[in-house]
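Could you have a look at this structure, given as structure tokens, before my questions?
With one protein chain withheld, the remaining protein chains of the complex are depicted in position.
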Amino acid sequence: MRLRSLVLCVCLSVLPFAAFAQQPPSGDFVPVDETIPGEQIPALPLIATAYGFIWVALLGYVWTIGRRLQKVEAELADLESRGK
Amino acid sequence: MLALAAGMFALAPWMINAAPNEATMGLVYKIYFFHMPSAWMFMVAAITSGVASARFLFLKRPSADGWALAAGELAVLFGAFTLVTGPLWARKAWGVWWVWDARLTSSLMLFMIFVAYLLLRKYGGPGADKLGAGMALFGMANVPFIYVSVNYWRTFHPLTSVVPTLPVEMGIPLWYCVTAFTLLFIVLLRMRTRLEHQRARVEALYLLEDES
Partner (left out) sequence: MMRAFFRVAWIVVKKDLTVEVRSLEILSTTIFFAVTVVLMFSFGLVVDGRPLNDVAAAILWVAIAFSGTLALGRTFERERHNDTLRALLLAPADRPALYVGKLAGILLLLALVQVVLVPLVGLLFDAPIFEHGFHLLALLAGGTLGFTAVGTLFAAMLVRARSRDVLLPIMLYPMTVPVMIAGVRGTAALFQPTPNLEVTQFWIALLVFFDVVFVTLALWTFDPVMTD
């Protein structure tokens, strides 16, 4: 099981390098750099919020599950030892 | 927990990956790399919850309820990701936070259904598991209707804003993200279901203790 996870991680980590080698196709939309500067809305706060929100929410969720799982398993162990 | 490690590990290097690849496309389109997989996982979670609810109600498998609740929570989680990243991207791409087009509105409605599902399970008191299962099942059955009705709600009248076709060819980074999100979903689902099953066992043991 451990070996499988390790192999999986290694394979997935190699992908970024493959991606580097690829040229992204020029799509059918205008890159933001070419629009009139006056029309632009600053993108950085939007992106930061988007990615930040997801990361924070994910980490928060995983953390709460982890905590509750610990608590429940402790309770379970306690109950089972009492039952015996 | 090793599954968790593998899942999270897959996410981190991909963040680095998504960054340099999009230099020519303009910064904000990178939101799409999170937005689309989130939307897919939202749908997958909703369907999982519906199917698990059906198994719980009709095949009377008690363990299916844990899966249903876990999937329902993940539906709300990934749905929230989709509905937050979407407008953030739209603000830049289309100039508005929200448009009442078919896809957005349908997603919002499905999201509302699952939020209601969670509220029901949390505040409905004893027996809410069966009620929730009924609701999740109805929610899943409703998806085609929601989509069709919202779609025709929009297209019988001229669209006030043009919804651009999303670029289909984003190559490797997108599929990498989809894979990462899928792994993440599976990991979270298993963790949350495990929590739910353990909780049910604790309750059962307490009940046993009370009775003896």
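Each chain carries a letter (A and B) given by its place in the written order, and its residues are counted from 1.
Operating definition for what follows: a contact is a pair of C-beta atoms (placed from the backbone, for glycine too) under 8 Å apart; a residue touches a chain by one contact, two chains touch by 3 or more.
Only a predicted model underlies this, so the values are computations on that prediction, with no experimental measurement involved.
Of the chains on view, those touched by the hidden chain across the whole complex are B.
In the complete complex, the residue from B:47, B:80 or B:128 that touches the missing chain is B:128. In the complete assembly, the contact with the undisplayed chain comes from B:150, out of B:36, B:71, B:88 or B:150.
Seen from chain B, the chain kept out of the figure touches residues 57-58, 60, 109, 112-113, 116, 119-120, 123-128, 130-131, 133-135, 137-139, 141-142, 145-146, 148-150, 152-153, 156.
Everything below uses one rule, namely that only the chains that are shown with their structure count from here on.
Against chain B, the residues of chain A that register as touching in their complex are 1-2, 5, 8-9, 12-13, 15-16, 18-20, 22, 24-29, 31-33, 41, 43-44, 46-47, 49-51, 53-54, 57-58, 61-62, 65-66, 68-69, 72-73, 75-76, 79-80, 82-83.
In the complex of the two chains, the chain B residues touching chain A come out as 2-6, 8-10, 13-17, 20-22, 24-31, 34-35, 38, 77, 80-81, 84-85, 88-89, 91-92, 95, 164-165, 167, 169-173, 176, 179-180, 184, 188, 191-192, 194-195, 198-199, 201-202, 205-206, 208-209.
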